[in-house]
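Quick one: the structure is below, and I'll ask about it shortly.
Every protein chain but one is kept in place in this view of the complex.
Just so it is clear, A and B label the chains in written order, and each chain counts residues from 1 on its own.
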Amino acid sequence: MSICTLEELTELLRETLGDDEEINLDGDIRDVPLSELGFDSLAKLELAASLRHRYGVIVPDGVIETLLTPADTLAWVNGEIAVVA
Amino acid sequence: MSGSAHRRVVVTGVGVVAPGGIGTKSFWELITAGRTATRALSLFDATGYRSRIAAECDFDAEDAGLSAADAGRLDRIAQFAVVAAREALYDSGLDVDSVDPGRIGSVVGSAVGCTTRLEENYRVVSDDGGNWLVDPGKAVPFLYDYLVPSSLAREIAWLTGAEGPAAMISTGCTSGLDAVGHAAQLVAEGSADVVIGGAAEAPISPISVACFDAIKATSANNGDPEHASRPFDDRRDGFVLGEGSAFLVFEEAEAARRRGAHVYAEVGGYASRGNAYHMTGLRPDGREMSEAIDVALRRAGLAPQQIDYVNAHGSGTRQNDRHETAAVKRSLGDHAYRTPMSSIKSMIGHSLGAIGALEVAACALALEHQVVPPTANLEVPDPQCDLDYVPKVARDRRLDAVLSVGSGFGGFQSAVVLHRHEGTTR
Partner (left out) sequence: MTATITGLGVVAPNGVGVDTYWPAVLDGVSGLARLADGHAARIGGTVDGGTEGIPGRLAVQTDRWTQLALRGCALALTDADLDPDGLDAFDLGVVTASSSGGNEFGQREIQKLWAQGPDYVGTYQSIAWFYAATTGQISIRHQAKGPCGVLVSEQAAGLDALGQARRVLRDDAQVVISGGTEAPLSPYALVCQSTNEGFSVSADPDVAYLPFDDRADGYVPGEGGALIVIERSEHARRRGVRRYADLAGYAASFDPPPGSSRPPTLTAAIRGALADAGLTPGDIDVVFADGAGTRDADRAEAEALAAVFGPGGVPVTVPKALTGRLYAGGSSLDVATAALAIHHGVIPPTGGSTGAGPSCPIDLVQGAPRPGPVRSALVVARGAGGFNAAAVLTTPAE
């Protein structure tokens, strides 16, 4: 299982949020808080589900709250993928 | 009741279909004993689901008095509603034929309608999800009844031949309270003299369980289902999905007195507000629920200090129980610390649109018997929930006025005040 890139994650973020003019996912969003990008509690759960279906990684309940930025998410997902591999 | 609706409204009959007991007597016995009816989900094979706990009704249509024809055409939710409404009518002692049918109303609340049969039939016509366009050739004759929840209000109207207003209320998890409020309003404003009002829900089906799994709203304490519903307890981890129905007979007070009706309680006030915040989230301050409580109290002509018991929404999610505690403190002030507040969801689970009516039924029975039902499973207090939640054991108490509150997806916040009616016979 290859790692998740920022581009792929951004695509997932876009799918989760839907086409929204007010949301800017261009450029380097690695350290932009997910909440600022428009992620509320439900959207984060939806994102976790997408990660599960796409990469086979299960985000435990306690971990979701700690994934505050795309960088956090990438690091955690790729860590999990490496473990599984 | 409210500014321009002048007539007084009393409750003269109660009917219940609940987990752990069909009938008001069994229901009251269960909740005052502090027993829980939550168990491993058995209505369908829940292997692979996150939450595999439910509060299920041991219900047999035939035993409950339904004909084979009715059992065949009615979704489980409608079966519950008919049985509960029949009991309420019988309990009221009202001779329906003595009332002008045009003066009898029907009000039913439900959050998700006939979801069980809608899903079962979907599997058939879609070939288990394989066919998006689905096949009309496989549709059963009553399929439309399952699509539109209004069919539930129709069944209740048919029970009595009611020709007055029939309303179907669907405000999510406050549907039960809102149906009660609506029923009382119809009588208070003079649109009806008698209303059979209540709610029902039968959501223990794959799609409902899955949708709550997806947002982790339900308890995943699958190893200990009897104790999984733990409102206000620090270890709580979500609600337990339940099912059931409760109906009450609402009458104009003078007419009820004239016919010598037994009166459980008077409906003092009702109010609804929205938190306008988030479809599932709750702000910790409980401001809008508090506003609903304040308005319901004002309509009942009661001061906060006159509330003797609060029947909580108490769903057992981490956020609800804190939100609600804050709301009750905001409205009752210091008196909140002297007022018992319990959640019967600890025992019969959360039946979404039905639970508000079940909780009002519990309030009517509490006033009748002067007993406060407990919050089961409450052992480890949450420091942020520091009121008296009546842990585990029911309590005798002088009760004159009680408050029932509810909260639901979409931001709905509702409150109903019941109080003793003078001249109440015991």
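Observations, loosely collected:
Note that in this section contacts are C-beta pairs under 8 Å (C-beta built on N, C-alpha and C of every residue); 3 or more make two chains touch, one makes a residue touch a chain.
Just so we're clear, the structure is a prediction, and the values are computed from it rather than from any experiment.
The shown chains contacted by the absent chain are A, B, with contact judged over the whole complex.
Touching the missing chain, out of B:A111, B:A228 or B:A246, is residue B:A111.
Listed residues B:V96, B:V134 or B:A394: the one in touch with the omitted chain is B:V134. Of B:D213, B:E266 or B:E359, it is B:D213 that touches the chain left out of the display.
Residues of chain B in contact with the chain left out of this view: 2-5, 48-49, 101-102, 106, 111-113, 118-119, 122-123, 125-126, 128-130, 132-136, 139-144, 146-151, 153-154, 157-158, 161-172, 175, 178, 182, 185, 189, 191, 206-207, 209-215, 217, 271-280, 288, 291, 295, 408-412.
On the side of chain A, touch with the chain left out of the figure occurs at residues 16-23, 38, 42-43, 45-46, 49, 52-53.
By our rule, only the chains that are shown with their structure count from here on.
Each chain gets one centre point, the mean of its Cα atoms, and the points for chain A and chain B are 38 Å apart. By the touch rule above, chain A contacts chain B in their complex via residues 40-42, 45, 49, 61. Only residues 214-216, 278-281 of chain B touch chain A when the two sit together in their complex.
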